[in-house]
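Down below is the structure, laid out as structure tokens.
Presenting subunit A:
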Amino acid sequence: MPIKSYLVHPHRGRKKELIKALSVIDQCQIVPAENKDLIVLVTDTETGKEEENLKEKLEAIESLKLLAMVSGFNTP
Partner candidate 1 sequence: MRKRLGIISFFVIIFIAFIVIWNYSYQQGLEEAYTPIIETPTGKYIPSESGVFRRFDDAGLGYANMPVDENHQRTLKDYYDNRAYPGAPPSIPHPVKKERSLGGNTCIQCHQKGGFVEKFNTYAPVTPHPEMVNCRQCHVTKKTNTTFKEFAFAKVRPPKVGEGINNAMPGSPPMIPHQLQMRENCISCHAGPSAPKEIRVTHPERINCRQCHLPSVIEQVDHNVFSRQTNYDE
Partner candidate 2 sequence: MYTSLSNRRSFIKKMAMLSAMTAAASMFPGILFADEQEKGIPDNVNLDWKKGPCRFCGVGCGILVGTENGKAVAVKGDPNCSVNKGLLCVKGYHQIMCIQSKDRLTHALVKKNGRYVQTPLDEALDIVANKMKETIASHGKDSVAMYTSGQSTIPEGYVASKLMKGAIGTNNLDCNARLCMASAVTGFLTSFGADEPMGCYEDIDHADYFVTWGNNMAEMHPVLFSRMLEQKSLRGAKIIDFATRTTRSSTASDRSILFEPQTDLAVANAICYEIIKNGWVNKSFIEKHCSFSKGLTNMGYGLEDKYKFKDKPEKIDFEAYKEFLKDYSPEKVSKYSKVSVKDIKYLASIYGNPNNKVVSYWCMGMNQHTRGTWMNNLVYNIHLLTGKISQPGNGPFSLTGQPSACGTAREVGTFTHKLPKGVVMNKKHRELAAKIWKVPVERIPSKPTYHATEMFRAVDRGDIKFIWTQATNPLVSLPKTSRYRPAMEKKSCFVVVSDVFPTPTSDVADVILPAAWHIEKSGLYGNSERRTQHWNKMVEAPGEATADAWMFIEVAKRMGYGDLFPYSKENHVEEIYNEYKQFHEGAKHGMAPLEVLKKESGAIWPYVNGKSTQWRFNAKYDPACSNGEAFHFYGKPDGKAVIWQRPFEEAPEKPDKEYPFWLNTGRVVEHWHTGSMTRRIPVLHQAMPNAYVEFHPDDAKKLGIRNGENIKVSSKRGSCVLPASINERGLPTKGQVFVPFFDENMLINDVTLDAFCPISKEPDYKKCAVKVQKV
């Protein structure tokens, strides 16, 4: 059951839009920074397959500029 955390950079001026897009995805938990254009994202999925699907979904979001993984765990 993979758990991964990312730093998510939005495109300029589209942070709000990105927050909205991320917060509707079930497996995502987000903490937006107050004073910088940056969002911390933690994903929590059941299987590796689901994880891969989610990743694709994330990368398809238009307001997202860059997705940088910070840490990953895999619990049995």
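We take it that contacts are C-beta pairs under 8 Å (C-beta built on N, C-alpha and C of every residue); 3 or more make two chains touch, one makes a residue touch a chain; residues count from 1.
Candidates were picked such that all candidates are chains of the complex that A comes from, given by their letters.
Everything numeric here is computed off the predicted structure, so don't read it as measured data.
Participant: Candidates 1 or 2: which touches subunit A in this complex?
Facilitator: Among 1 or 2, contact with subunit A goes to 2.
Participant: Inside the complex, what are the residues of subunit A that reach candidate 2?
Facilitator: Residues in contact with candidate 2: 1, 3-7, 29, 31-36, 38, 40-42, 44, 70-73, 75.
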